[in-house]
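Shown next, in structure tokens, is the structure this report addresses.
Left out: one protein chain. Kept in place: all the others.
Note that the chains take the letters A, B and C in the order they are written out, and that residue 1 is the start of every chain.
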Amino acid sequence: MEEKTNVLEVRDLSVSYTVANVKTHVLENVNFSVEKGKSVGIVGESGCGKTTTMRAILNVLPSNGTVESGEILYNGENILNMPNNKLQDYRQKGAGMIFQDPSSALNPVISIRNQFLEALKYAHKDKKLTKAQLLEKAAKALEQVSLADPDRILSSYPFQLSGGMRQRVCIAITLAAERQILLADEPGTALDVTIQDQILRLIKSLVEAGELSVIMVTHSLGVIRQVTTAVNIMYAGTIVEGGDTKEVFGHPMHPYTQALMDCLPKLTGNGIAKGIPGRIPDYSSPPGGCRFAPRCPYVTDRCLTEKPVPHETGGGHWTSCFKAEEGR
Amino acid sequence: MSLLKSILKRLASALVVLLGLTIIIFVLMRIVPGDPARLALGANVTEDVLEKYREANHLNESLPMQYVYWLTGALRGDFGMSAVTKRAVIQDITDFAPATIELVLWAGFPPILAALFLGVTSAQHKNKWQDYLCRFLGYIFVATPTFVFAVLFVLVFGYWLPVMPTIGGRLSPSFVIPDITGLYVLDALLGGQPAAAWDAFLHLLFPALALALGKTMQEARITRSSMLQNADKDYITMVTSQGVPQSVVNRKFLLKPSVIPTVTIIGMDIATMFGNAFLVERIFNWPGLSSYGMTAILNKDTNAVCAVVLIIGLAFTLTSIAVDIVAMILDPRMRQKRTR
Amino acid sequence: MGDIILEIKDLKKYFPLADGRTVKAVDGVSMKLYKGETLGLVGESGCGKSTIAYTVVGMYGASGGEVLYKGTDLAKKGYKRTLKQKGEIQIVFQDPGSSLNSRRTIEKSMEVPLDIHDRMPKEKKTERIEELLEMVGLPKEYKSKMPRNIGGGERQLISVARALATNPEMIILDEPTSALDVSVQAKVINTLIELQKKLELSYLFITHDLSLMRNVATRVAILYLGRLCELAPTTEFFHGPLHPYTQMLLSSIPVVTEEEEAIKPGQIISQGEIPSPVNAPKGCTFHTRCRDCMEICKTEMPVMTEVEPEHFVCCHKYTAKQEKQEKQEKQK
Partner (left out) sequence: MKAERKEAMIKNWYKFSAGGVSVIGLAIVLLIILLAVFAPVIAPYPEDAGAVVKFAESSQAPSMEHIMGTDTMGRDVFSRLLISLRGSLLMGVLVLAIAVPVGFVVGVLAGYYKDTWVETVLMRIVDIFLSVPALVLALAIAAILEPNLRNSMIAITIMWWPWYARLSFGVASSLRTENYIVYAELTGAKLSHIIFKEFLPNTFDQILTKMTLDMGYVICMGATLSFVGLGEQPPMPALGNMINDGVKFLPEMWWLAIYPAVTIIVIVLGFNLLGDGVGNIFNVEGK
């Protein structure tokens, strides 16, 4: 077996936001890593902190967000306290992100061509490429994401494109930079399923060719299963379960993961479960113990007061749940 | 849609609006109590003379026909006679317009740069002393009516610290400059008389400042708030996350979308200046169209009032078209939307 | 099959563009909705599924064809719907953010249909609203809440309750859960299914989510660029999809279990892009992306054929087969 090298490692990351003088503790001790040339998924429902995690990895949290603790290691170096020029370098060549909302991620008053050029100029600055060469890369990336007429797209402004096209332009800008790590935030949400399938296949093929490491966050378990080899289930800012994708989906252990799987409508057509009662907790005063406890059908007193720690059940599959730990 | 097509569309709609304006003006002119012939000729003329005047001015026709006659006259530049100056109104207007145009040009355009500079500085030093100073002055200046500025300037710079040229006029009588554009500073420079240009500029400075200060701070405020708003947008985070240096992000990605709101209100601001000039010109004795219009209004000189209102409407429409074109160049989205 | 409550015949809806071209959003669609069933109308963006819904509900008129509700053509030029019809045909919209007026309480929003269709004294109205809330499984205290204080799923349930206020016979569900998380979607869907059983409602369910339709719909109809590709009872549809587009759609769905993987028609790789409905391809609109494209597909529009009872396909592959079979039968 070849040696594992983690190209990116997130350790004990906690992030909070301050909204109207109230502090909300969104992420709590998030841990995960991605190996070189592998793909990792983070699944969770809206408001669980997926996007915050991604932004933290690039150190571009909104101005009211703060990293409370933890580190994010890129090739062993913590990017959270990197000097500015190194951080710039990391963003240019290390990791790049596909933003979730295609309608706000592109500058409305700058042509797609110039947005490509500006981004690629810095991403490829060591190679001293000419403008024409950069545009060639842009055109190639656009073709990769199944946009048929790159010239027309390049000379357009974002408002002239449909939502699906904009999203693919965002993907193409990020891919054309040819960074080591791709952070994909809901890369298919705005796309039709047949187009989404093409994009997912593309990302998967890039990973399989060993060119790319991917961290993908999405609410869709299916997308994760199609692309990634390892998965982390996120609930209310904590990762509750993780491991090999097929294994986790095949034998979910955390009550949240199980409930999520049951709620999902399946092609086999055996109905849909009742759903999970309650709502995601208020981050300004999150539950003291397990964050899922208030909605959990198997809750015990211990869950309400004590925070569960990851418990491995074999084959790299682990979960943070007392039920699994106690073997109930 | 192409830029040209949008501009043409914009022009067409402006034409409709101007036509509507002439109707309003005409209605205003006709609701003046009393017999228009009598008003024009005075109390001591015979019925015969009045009748002749009515005949000559189509006052016996139906109102819509009168409007048509008035409009065709106006289109040819014939607004009738002024009751105050006893000259053709159009002549008065051509005499007085350049002074107002010069004043509004100076008050309207150079301060935009100041506004942008202050807005950007304020945003980049958010909650530091520069920002607080800008915002404090902004609140005070925006709250000050233009005529109060004018009065204060006269008091402070006219009497207390007499840096202002003797009150009134556009140029000290000792200078004679060629009449080329009607804009004195420019004419003086074209005529190779820097001293005269400086003198004309000093005459201009305080009226222009009185007109500009409030609007400039308003524009600065808008620039500041749109800079700050946009700085947290995804598209800025996206380029930052791509490793584009902060200075480049600010210059190439943040500035352009942020100045657009400012640019779009400039048209409105300049229009308001044409209005406020009515008072400023009066207080500073500036021999312009607005001062002429003000005299006409106070003396119920209907022909002159209508002409001045129409001319100012035209000037405003042209300015806002110009501003819209600039906005369309800056913001491709505007080319699609129908403007105003 | 029961009574037909709604029949759409050759429905067309064209939108003129500013530059003189037209978008053929719906171009000749025919289908029936039986009483008490759920017909799933599935397709990707630009396929015209929402346009059909909006035409049925009366947001805009049709450019051609008929919309027969209990035998009355609602789409006839100049026909004005009666208040009764407006009450009987209700709609639940996709976006939970905009389906309720954010500035009015739940009670006020729910009063809208009551005030129009069922005037009653204030106290009875409050009672009725509480009853409706109970029907969708929400506590009656919700009536005094503002929309921003409740979750997206709950907002959708309020929309459902509001639609029930006029005692509808048929509800058009325009992607009612596509903006919701699956755990929330589950509750909304289950409530809808229960209500349907209890009140004998007919649903026209618009969605892009085929997996959801597998669990909800009685029959499924697939649309592509304003035309119907395939229409079949759900079980049959998922076990033997016939149209190449349907097969491509099914194989593109990301799934989570091995069992599901087995159902997907494998080895069909999604290709090409959905053409703009402004200049839809000639012939079969799907031919530009079809892996089985034949010469005839590029020029001639296929027609809807019933290949098996209640299983309709619109594809030259099957029309050709059908004709052959018929010929053979004749020869026999």
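We adopt the following convention: a residue touches a chain if its C-beta (ideal position, glycine included) is under 8 Å from a C-beta of that chain, and two chains touch if they have at least 3 such contacts.
Worth saying up front: this structure is predicted, and the values here are computed from it rather than measured.
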item	value
Which displayed chains the hidden chain touches across the whole complex	A, B, C
Residue, one of C:T38, C:T51 or C:T166, that touches the chain absent here	C:T166
Touch with the omitted chain, as defined above, among C:T22, C:T72 or C:N149	C:N149
Touch with the omitted chain, as defined above, among B:I7, B:L21, B:L41 or B:L59	B:L21
Contacts of chain B with the absent chain, listed as residue ranges	13, 16-18, 20-21, 24, 28, 31-32, 139-140, 142-148, 151-152, 154-155, 159-160, 218, 225, 271-276, 278-279, 282-283, 293-294, 297-298, 300, 302, 305, 308-309, 312-313, 316-317, 340
Sites on chain C contacted by the missing partner chain, in the whole complex	57-59, 83, 86-87, 90-91, 93-95, 98-104, 108-109, 112-113, 115-117, 144, 149, 162, 166
Missing-chain contacts mapped onto chain A	20-21
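The definition used in the following text is that only the chains that are shown with their structure count from here on.
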item	value
Mutual neighbours - chains that touch chain A and chain C alike	none
Distance from chain C to chain A - Cα centre to Cα centre, in angstrom	32
Euclidean distance of C-alpha centroids - chain B vs chain C, Å	56
Rounded Å distance, chain A centre to chain B centre (Cα mean)	53
Parts of chain A lying in touch with chain C, wherever the complex brings them together	45-46, 146-148, 162, 164, 192-198, 200-201, 219-223, 225-226, 249-250, 259-276, 279
Residues on chain A engaged by chain B in the complex (per definition of touch)	55, 58, 60, 62-63, 88-93, 96-97, 99, 101, 104-111, 115, 118-119, 122-123, 157, 159-160, 170, 173, 177
Residues of chain B defined as touching chain A within the complex	231-235, 237-245, 248, 252-253, 256-257, 260, 330-333, 336
